[in-house]
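Removed from the display is one protein chain of the complex; every other protein chain stays in position.
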């Protein structure tokens, strides 16, 4: 196990925070008279989860300078995330509406994220010096560069500056077809992969985005040889990780996690579970893996921890994985769950 | 596939709309301090679902002339159903209380539907000329004639008048033991079957109500030969359809749909799914089948469409199947369900 | 009293429908985990209220072609408004967040209405022929032209086309400082006033927007002479109307209505009342006045009706005045309110 | 002060219990998707309040033998009322829907009480022997005889039997125009007044129902002389009591109580207060007065107690006055209200 | 089957009632702004369930003399439990917070029960004469003696006094590790077992607390021989009963019940079911078994009844099993569950 301890440095996330509006009680929008409100985003979910695990964390974004921006700051401060360098200014908060499915009814998402404050920000608005001060690791995702050219450019600059300063780089591919094309995503991914230390991408990312050739084999074998190819091409990579999900029904899935350390593919147990809220399940996995890596946990345990973190997130309303390490460890150790009196 | 396109004509439903009062959050009545309110009825559910599929629809009933009647009109107008010929007058809105079960606790229903405005209406109150104007298909069910002698008589008249005008007749047997006896139900069913085009009735209806002789065979075989017998007796029938349901638990059922075209019994796939609200599941199937028939969809696809419509209804709170064709088609085509971003 | 009976023609509204998101129970956004959702807009509120009074109504707007657009159609259909000519297409639904005040805490509004589907619509998208078919009166407001140049131009065309067809024009000045300047508002108002029949504007509109000279006198006298000046300049005007509001506290206001018929200023009684939801109070007044005018009610009664309509709206959650004529008449006649058993 | 101590005997109430369905948060029925549920009735409210004051109480009615009947029993048992002699049987539970008004919007009530189990009961179903066992006082109201001829007859028998057994009789006139005519009410009232000990009726009852001649005088004087006339005619009467209410607005009323002891009219202070739920305000007064009489409290204090009981009821959601004696006494003594830490 | 009919005597429970505070909708405490409130306790749950089955019941505890104490009395009176001998006095109501788990997230409980009114009560406060008057069976549990030395001593006295008076004794071992040690529990259990008639304890109780030697065998065999040993040692025992639970996931368990009559171990069918609220599942079993014993039901049916009672409790929100005998019998008889129209 390599040593990636932070030793007093912060974990930084950068990306968009959106308002998720969800009709309560599995209602459809056409019948709802209210929406439950959650403020979240891929990178922010990872950072908040790491804060719950006791890491020193920080998040930077741009928010509208109004009560909605205040609410986001209030939420992330509550998670113990440093938001002092968030930029407040003109613009709107991106929104997405999600109808939570059930049984065979899919969860459906309506995006209303265009023209958000961060997507319309100029890269000059972000003060790199302040943002990266005391940072030991940065976590980014493929959502942000897809939001605007300015953010695309800023992320490239940011990643290079991080490398220069010896800041570790974690990157979640997180492809969103509504935001950019496969080709655009590949362009960006290929530009930044030479800088990345921890890559959260999986089979479909390598086949569809990176256009790696597929092979006929059992899934675990295929994934391992794809990861080997990836690490051969980008020898800077330290770890890659992903999960596979089987959708038994909208409210019951099966999940399995994988961690590749450059040589071996280590997998977690497989978990089949009922779901309360699936959003943020991937971010919970990412945070769990990063927690293991940064705390120097054994790799087999790390992938189990990441997977169990994700499994538990599915039992929590909202995007952020509000469990602590103890809860996850207790699930790993017991394999059981029960009333804890 | 026969052609039953409506070409500018309306689909009409006639029947009772009731107020369903349900303790929230699976509570029992003894512990509830409020009731969720849904306004619905078998025929109305079918019509509303057809309106969601884009058909030109109309519904006729009698409602109390007060804010409850207004609420029903408001609801059905919202679904895009023409309710301009609904009669408002003296009387009460029928009610049923339903305790939603879970696990091994059954859903229990307390009826308080006696003396409702429609059940006490005189048949003269309904102006057949206005009601049937521009109508291409009428959908009725076995609940309405069981409500009163007046409605029994009016339905017979209505059906005969429809036949005279070349209006297609869809009929859902929908036997309710609390409203009339098996014998009464048989009497009515035998009177109207010679007029019906699309019959929504199944194995138990033919064995118990029509007293067809049962045979020893696999279920699908039995059902097919019973339907053949039915169509032999009533050669006017164009289609018959039904579902079979296996109750794994109150919140998990298995459903399979059948469509008989006079020659072959076509069945859908079998679906096992968790349930949010089962009421209206049969009506959703009926609407799905009628949609396929009226749009000239392939018969195999039609029965799959009807069954998937019903499956999806079970994931929706309230009696009305608030999904559109696209959602159903997407379930049929993918066989999968997932977050749709 | 002049005769403005519709005789089978429709009352048309055109404008934007927005989603209002309100933290429940007077919470501030910073403490809320959900929002109550209301779909409304100035012109739509007037039309829905007129539909509640029994008028034949229609509304045209552009909505996003998704479940939010469907929800708006469902809501307005429910109010019995014809929405068949609404355009569905690309874009977002405008939003505003409102923190409902209390005591000395003001209601605060955060607008997120930019880039909405209607504000980005091209005027060619609206088919004037279809829109104006069978219309007897059109109701517009000063919000719409402030949304975009396209809508500014379309409204001018629409108004001229209405005049050409003999369609009555009702216009509510409704100045919104966040949308355009006083000068822009004046420019538009002066362009369209020569076409308007019923003008809903008051003292501040004439002083601040139209730059009429103020005079020293009692308020009612001042208002009357300003209106006389207005009618002198725009002899096409048939009626002008407005209310004055005294804010005793955020949850207690005093309201008085005025109607000018070209010669005399007629005023209503003054009402002091507690408030549940103030939004839409002005639109309720407008609808009440139009109802009186269109039904040929006595002018004194018309202004009382409009004012009482507005007073009652303040006791109703949501923007639309969900009361019928009987409730308003009963308030006028009794001056009393009580439990009606 | 006369002595009416119960010395181990029970206070019995007889009458109908209904389900009150109220849209939450002051909504109108047309916009509500749920109803708050309260189970109550005039006589039951009085008995439950007396139980809260520590009296030994009992209530008899007929309820449907289903979960709704169980819920009513559960509720009244919770208040510490003996319901062991309630009859369970066929039939429905009477309902009324109430839209809670605000400001100038009246509370509106839709009755759906016809055909209820008790209104269709035969008088033979009630076992007078069991019902009156150990009873010291019976409380009845003018609602019950208006429900059916059977109940009309049963109440007459019951009252006569009470007199025979020396059971005190309390009667609340409680005229409901929707249930019977003024003439019918007078017929019954005149039949039973010769048996009544404590009469809860006021100015309008004596003028409108009993057709006493009105006189020109200040209200208190008029009321006193009407009461004197009443007691002259019915010398059996021990006390009469009533309140007067001024409706400042639907959510703000002024209340004053009166107690007549055969010689003098004693009045309470006048209270002006905001209202949460007005229903049951009169029953709370009745219970307060009976409590004073039965505990031998000073008459001046008794009328203040009854009035304050009623005032406090208006601050409580639901029909039953859920306050204890201490709360009422504390209001009387302090005249103040505050946070009690 | 032995005869344990109560013949007019009461079933008494004695123990603590606590306030359970649960974040709604499966939320975690860190995200909740409200708590659902349930007032319950092991012995109270058994008594309330027996009252629902029609038994004459009584409960004794000590409660704080404030609105919380009143609420507990109100709740238990509502269940038709005699609480007239409950002591009201100084002190607090014990609380526990429970985060309801889901999927693989365990339900977690935070106890705040120390210093509760009953745990600080002196044994002299309880008047044994009054408490035991007319009692035929007493139900106790191992929670109460663990609360304080006073209660430990009082329970011993109470049990001996019951024996003296011929009152049947039912005892649920109910070991709580947070309240006392295994050794303390054993000490008490061995002291009282010689007096117990119906013992609710199972495999783990006999192995861990009573330190019976474990044997290698199939579970049912092991349990039977352990029970035989127990009955050999304590020949006073009439019945012992327990369930085994398999936790498939937090919201899906498998349950099987056992009843030992001194000679044979009788087991129920095995039930696998989804869970709404697990708390009180064991108490529901106990009440079901006692109901069978006291009504002289066949033993095989009794254990099925107890198990089905417990299964149904898992579908009910709150600790008390709000179902009646009919619902349980219908589950036993049909093995099916469905909508009951």
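Order of writing sets the chain letters: A, B, C, D and E. Residues in each chain are counted from 1.
As a working rule, a residue touches a chain if its C-beta (ideal position, glycine included) is under 8 Å from a C-beta of that chain, and two chains touch if they have at least 3 such contacts.
Note that this is a predicted model, so its numbers are computed, not measured.
Contact with the chain not shown here comes from a single listed residue; of E:68, E:100 or E:199, that residue is E:68.
Touch with the chain omitted from the figure is made, among E:10, E:28, E:105 or E:314, by E:28. For chain C, the list of residues touching the undisplayed chain reads 25-28, 30-31, 98, 101-109, 111, 176-178, 247, 249-252, 278-279.
The chain not shown here touches chain E at positions 21, 24, 28-30, 32-37, 66-68, 70-71, 74, 92-93, 95, 97, 99, 108, 110, 112, 114-115. Although one chain is not shown, part of chain A still touches it, namely residues 73-75, 77-80.
Following the convention adopted for this analysis, only the chains that are shown with their structure count from here on.
Chain B and chain E have CA centres that are 46 Å apart.
Look at where the CA atoms of chain C average out and do the same for chain E: the two points lie 63 Å apart.
Residue positions 28, 30, 74, 108 of chain B are each in touch with at least two other chains.
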